[in-house]
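Just one protein chain is left out here, and the rest sit where they should.
Going in written order, the chains are labelled A, B and C, and every chain counts its residues from 1.
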Amino acid sequence: MALDAAEPCMDIAHLGHVELLTPKPEASLRFFVDVMGMTESGRQGDSVFLRGFDDYETYSLQLTASTTSGLGHAAFRARSPQALARRVAALRADGVAVTAVEGSFGHGTGWRFHDPDGHVFELYYETQWYEAPPAQRPALKNQAQRFPARGVNVRRLDHFNCLAVDVRACRKFFERNLGLRLTERIVLDSGEEAGMWLTATNKSYDFAFTKEAHGVAGRFHHVTFALDSREAILQAADVFLEHGVFIETGPHKHAVQQTFFLYVYEPGGNRVEVANAGARLVLAPDWRPITWTEAERRKGQAWGLKTIESFHTHGTPPLPGEKA
Amino acid sequence: MALDAAEPCMDIAHLGHVELLTPKPEASLRFFVDVMGMTESGRQGDSVFLRGFDDYETYSLQLTASTTSGLGHAAFRARSPQALARRVAALRADGVAVTAVEGSFGHGTGWRFHDPDGHVFELYYETQWYEAPPAQRPALKNQAQRFPARGVNVRRLDHFNCLAVDVRACRKFFERNLGLRLTERIVLDSGEEAGMWLTATNKSYDFAFTKEAHGVAGRFHHVTFALDSREAILQAADVFLEHGVFIETGPHKHAVQQTFFLYVYEPGGNRVEVANAGARLVLAPDWRPITWTEAERRKGQAWGLKTIESFHTHGTPPLPGEKA
Amino acid sequence: MALDAAEPCMDIAHLGHVELLTPKPEASLRFFVDVMGMTESGRQGDSVFLRGFDDYETYSLQLTASTTSGLGHAAFRARSPQALARRVAALRADGVAVTAVEGSFGHGTGWRFHDPDGHVFELYYETQWYEAPPAQRPALKNQAQRFPARGVNVRRLDHFNCLAVDVRACRKFFERNLGLRLTERIVLDSGEEAGMWLTATNKSYDFAFTKEAHGVAGRFHHVTFALDSREAILQAADVFLEHGVFIETGPHKHAVQQTFFLYVYEPGGNRVEVANAGARLVLAPDWRPITWTEAERRKGQAWGLKTIESFHTHGTPPLPGEKA
Partner (left out) sequence: MALDAAEPCMDIAHLGHVELLTPKPEASLRFFVDVMGMTESGRQGDSVFLRGFDDYETYSLQLTASTTSGLGHAAFRARSPQALARRVAALRADGVAVTAVEGSFGHGTGWRFHDPDGHVFELYYETQWYEAPPAQRPALKNQAQRFPARGVNVRRLDHFNCLAVDVRACRKFFERNLGLRLTERIVLDSGEEAGMWLTATNKSYDFAFTKEAHGVAGRFHHVTFALDSREAILQAADVFLEHGVFIETGPHKHAVQQTFFLYVYEPGGNRVEVANAGARLVLAPDWRPITWTEAERRKGQAWGLKTIESFHTHGTPPLPGEKA
């Protein structure tokens, strides 16, 4: 049967991993292991690979030593080899340069390309499932790894957020080439898009792009890991407090997507969120995107908390002259 | 591009609604509205239609007056008109009688058929999104309906469970004709399948079939509604207790699927579950089904609770001579 | 045996009830019943009496129609008739005018007096236990009333907070005459006390006094009701949002006392808090009071939230010329 152009495209299965750059690799590693409760599952070159206890692949976070902070790349797993081939072909047909990358830790050939704002994305299908060593074997066989009971107990990678100079152009790029679906967005009174949330799954978003305040391309806003409950996020706030981790804002509930959020900075300078997005799912295959106006955004977050200034301005890598 | 036979089929979007039969329609209605915190969204013939506050369609539960309890039918929404056509064609090619049903409340043409055990299933695509009347309008526009703050506050329909004489035959039927994916199953030492869990989404299951103990075809085990958290399920237990609702077992955590569960009987005699399956998602497009053995099942539920006898034997409609 | 002066005095058992004045009695009543989930247990004169499901006495909130908002009085139950007599004698020996009030709804003779800032306090011992009418009878006999499953489900009165021009004088007054114990306080760099928290129980406070910003005596800051968990408070935030209730700040965690808080305004203009103070108890009979400095207070609440301006300035009744 032919894949009809009018049909929703499901070629992308889910967000697979995010690579963070850090100028303080050892301190960042300690943060993700000791405070976030993640597990190291490998090293290669300048990178350490980390995972939450419910990530089924070998890792979901690649931490790479660098001269600065920011996003290395974000990688999505295709639904099948054929789906991967279709998406690579679609990107190339759209005039996008796509490069095959071999030898990546934990997965097969990666197909890399830049989005219109310059961030590096990667698609892959072949992957290595996590095989827990004895000390990490879970009691229940339907779980990838034992529950760590350490730090904030990250369950899995949830999503990430990039900054972009032209949010609308980026949205259309991902809709057109990857078949991702828009669930919510912010449209300014001027008509400019200031934020957009895209999904490949029944989660209401797998990543977001929000407006870059300084006109600098390719910057990163945050990466988010899922915890088990809102109570777990409140407990996480205490854990961050005890460890002297800078809490930027939260815990609170976003009006957009209703995510229960908490934002901190890891030692390398990247913003990291822990969130609970579990109860709410987008099941409609033809979900009607929600558009938030400037007036609506001025109401603040769900329960009235005003969005703090740094949330609109701080990205990684830092701007020239900005403190890391 | 052609849809390769080796590719996962995503034609079914999600479980849409379940029809429960009840010999006590008024008492059942009061239970679902007052205790479950659901909202009536319409009536037609002998049926009342009900919804959780986060169900995006008009309803997720059809309550139909009948001489007995049991499942009327279960309906799944297809991902597109083309997907719907493909599934109907596939069923017919498999020798299954499929009948078009018009005039259903809240959705377009339904295509009905019987599974190998005799339960009635229905596929549809066209649907009516819920439009909240003023009293039900939510504060946040990305939510279908305001939070009820009444009873146990059902968020949405989650899944259902049928009994079947031949579980394996049913599983193969749904995999073959609907493209649903198996995530977990129970296989007895004899090789017989005693349980199977299928999904169309990133939820780890949308319905389950477990072994019928009495050799009677077409019976029903339970329907499940999602609450917001495990804490909400503990609170629900108190609410059921206060209303004199019979609690069969729970709250506890299933080893299979790790669902945090609580089972009660509604006044019409049907088993109803409230569950929190939110934190755990199946993101792998090629998920490797978990098989539980008899020895593993003998360990009881996740934290050692022994599964109570009625859970293996009680279904609806009741057996001849059995008390409703 | 003689009661040694050096011994802690336990004559006050607990906070019994708070009387709130409201210029919008009908709207305030609807708020406390429909949104807060409290139960009306009686009427007398211009007052309606309300209770949480776990309050053992007939009521914990007296709502009195008035020309303005503010505190009517706060009442404490003594531990015994002898303890009551001792406290009245102590007050009088300290030169405080104490007046007997008869005919109060739900309790015996009340002994009323003014604190140094002019708020009205009352002591009593004889009380009427709540006897639940059939519709309110709980399933478990160790609970005063059935769980309401409505609105935010107030469990019980927790504490209240007055404003005072001279916080230290008020603290010494209550320590000296009622034998209440100080658990925490705020001392400004100038040496002035800006806040103090006193307890009669193992709760870390039963009431607090904070500095009045405008030099006006006798004003009220808020009354607080206990909910069952932090998750319940997050859910309460959604309930307030759905009902259009103004949320001033929270949910968040105070550094002082570690209370997990959420502040709203009821229709009559009084600030109302829902809080979860359950996990933390003060068991030490000789608890060493915690003193917070200005520098420490500048760090904001526990997780860094800045305390909003109105929290320091808004009290009831409103100042002349201030909007209610």
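The criterion applied here is as follows: a contact is a pair of C-beta atoms (placed from the backbone, for glycine too) under 8 Å apart; a residue touches a chain by one contact, two chains touch by 3 or more.
Since the model is a prediction, treat every value here as computed from it, not as a measurement.
Interface note for the absent chain: among B:Gly110, B:Gly179, B:Gly218 or B:Gly250, the touching residue is B:Gly250. Listed residues C:Gln136, C:Gln258 or C:Thr307: the one in touch with the omitted chain is C:Gln258. In the full complex, the hidden chain is touched by chain A at residues 37, 138-140, 146-147, 149-152, 228-229, 231-232, 235, 238-239, 241-242, 244. Within the entire complex, the positions of chain C that touch the omitted partner chain are 1-4, 6-8, 10, 13-14, 54, 56, 77-80, 82-83, 86, 129, 140-143, 155-156, 184, 201-203, 226, 228-231, 255-258, 276, 278-281, 283-288, 290, 292, 296, 302. Listed here are the chain B residues that touch the chain not shown: 229-231, 234, 237-238, 240-241, 247-253, 260, 262, 302-304.
Rule of thumb we're sticking to: only the chains that are shown with their structure count from here on.
One simple way to say how far apart two chains are is to compare their mean CA positions; for chain B and chain C this gives 46 Å. Within chain A, contacts with two or more other chains are made by residues 229-231, 302.
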